[in-house]
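Below you'll find the structure I mean.
A protein chain is absent from this complex, but the other protein chains hold their places.
For chain A:
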Amino acid sequence: MAVTTPDGSTVHTSLVQGWGRSFDMKWVVIGLCISVVAWLALIPLGFLIWQSFASTSTAQVPAVFTLENYATAFGTTDSLGLMFNSLKFAFGTAAFALVLGTFFAWVNERTNTPFKSLFFAMSIVPLIIPGILFTVSWIMLASPQIGIFNQIFRDWFGLATPLFNIYSLTGMIWVDGLHYAPIAFLLVTAAFRSMDPSLEESALMSGASVIQVAFKITLKLAWPAILAAFLILFVRGIESFEVPALLGLPVGLRVYTSAIYDAVHSYPSDIGLASAYAMALLLITSLGIYYQSRLSSQGSRFSTVTGKGFRPRVSDIGRWRYATAGIFILYCIFVVALPFLVLLWASLQKYYAAPSWAALHNLSFAAYGEVLAYPGFYGVVWNSAKLAIGGATVVMLLTSVICWITIKTKIPGRWVLDMLASLPLVFPGIVLGLSLMIFYLNFDIGIYGTLWIMLMAYVIKFLPYGMRYNSTSMIQIHKELEESAAMSGASWFTIFRRIVLPLLKPGLMAGWIYIIVVSVRELSSSILLYSPGNEVISIMIWEFWQNGQYIELSAFGVMMITALFGFLMVVQTLSKRFGVKDV
């Protein structure tokens, strides 16, 4: 840039040149992002649809167009039962989690129940106890054969038949519902907090009791948010893989996710049928997400945010506060204490045995040694670390550009980009795994069976999370901050690197950490994409379970939970210092 001459026209020309150059760079980056997102989100989906209409190809017979997969997937009484099971399971899980979560949100936000500081600590539990470990621990607690609860009731009360059977629809709903309750808690808490407290205070002044206020005012006002939370949980439930696979499959209780896994892993594997199931699953999740987003966008009639800073009022519920605290503590026991303790107990045994005085003498750390000496252990941990950090970094950087385009520019059709990046919300993990598997089996570019395909799965799956974290921060960056940088002569790339990214940092870091944590637990996509030699942590746990190595599984699980907990504690401490948003 010619800035040496103090002549006005020269400076002017140099500015125009500067803009011209940055203009080109901008379009390169934008174009690259759009094509990457479109490729990531659309191609596997399109291929999945095509595959669902294709017959199974063998060496002799090429695939032809057929409706047979759909006929098998929807036309038999068996398949109707499958759909029914899936819906019942998802509905039950969502309803149970929502009732628990809403109750805890109300107790925490509106009553003087003791131990309140624990409520938010509880909400990170699903982050540190992965679904597969949680499910396994509940098998150890309540399976008819080895379940500790059943043994206690048998020994103490002389019951002949086991009291609890975790291998049932009720058992599945119980385990998944307990695990998802913190999500419901966070969603409903947000709704309760955005409410003008005087709406409830005026009901109280009108003579309504605390319970009347809760049911006639608080819940009614939060109803759209609660319904949206229900849909989110319903979609989570229908996508859930660990619980149906570990609790349903052994007794032939199949839902769509476990049926897909079954179809792929049976011999010969039936990809067409799996694809048809996947289409059914996609249809249900798409409907759920669609209604949820409609509900969230039309909440204006009930919008009760006044922006006025009242302290939320807390009702004295008298002696009932001991009851509410009791229910919460019971929940903590069911969701943290018992699962962790049963894993810890199992990890200290030589052979799996229920807790007893006799077994207490056999405690040893042998299992931990075995896990650490397991062939490929460090490789597995290293794989998980590479995938988690790599995936999180790619997602956050990619979505930062996408968010910039969708929020800061007026490019026509930018909503398409927004929609594409949010599309993976409707992909259940197992469907994503299936579609990537089929696509890269057919179009061999050398990534099938490597870590790259898993990285791709993680990037696609967590793209919507990155969008959410980045867009909230991006909205807060004032346009003039960029414009003044442009007026100072910076190119688009420089502006993005020196102005936008640093200002995004709090959201960027929070999203990055969150994606790392959820990547480490990812199972439902990885299960169809891993191959021997590139297992990850969650797959190793899965294999331990399949091999009946409960002791090693428990030791590994305890180490994993401790490590995740430690990681989050370190992050929490650091984030206070560096102003990272809450994860």
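Note that in this section contacts are C-beta pairs under 8 Å (C-beta built on N, C-alpha and C of every residue); 3 or more make two chains touch, one makes a residue touch a chain; residues count from 1.
FYI, contacts and distances are computed from a predicted model.
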item: Hidden subunit of the complex - UniProt protein name among "ABC transporter domain-containing protein", "protein-glutamate O-methyltransferase", "Iron(III) transport system ATP-binding protein" or "Murein hydrolase (TIGR00659 family)"; value: "Iron(III) transport system ATP-binding protein"
item: Of A:His265, A:Arg313, A:Lys350 or A:His478, the residue in touch with the unshown chain; value: A:Arg313
item: Of A:Leu186, A:Leu199 or A:Leu344, the one touching the omitted chain in the full complex; value: A:Leu199
item: Interface with the unshown chain - residue positions in chain A; value: 196, 198-199, 201-210, 212-213, 216-217, 220-221, 223, 301-304, 306, 308, 311, 313, 316
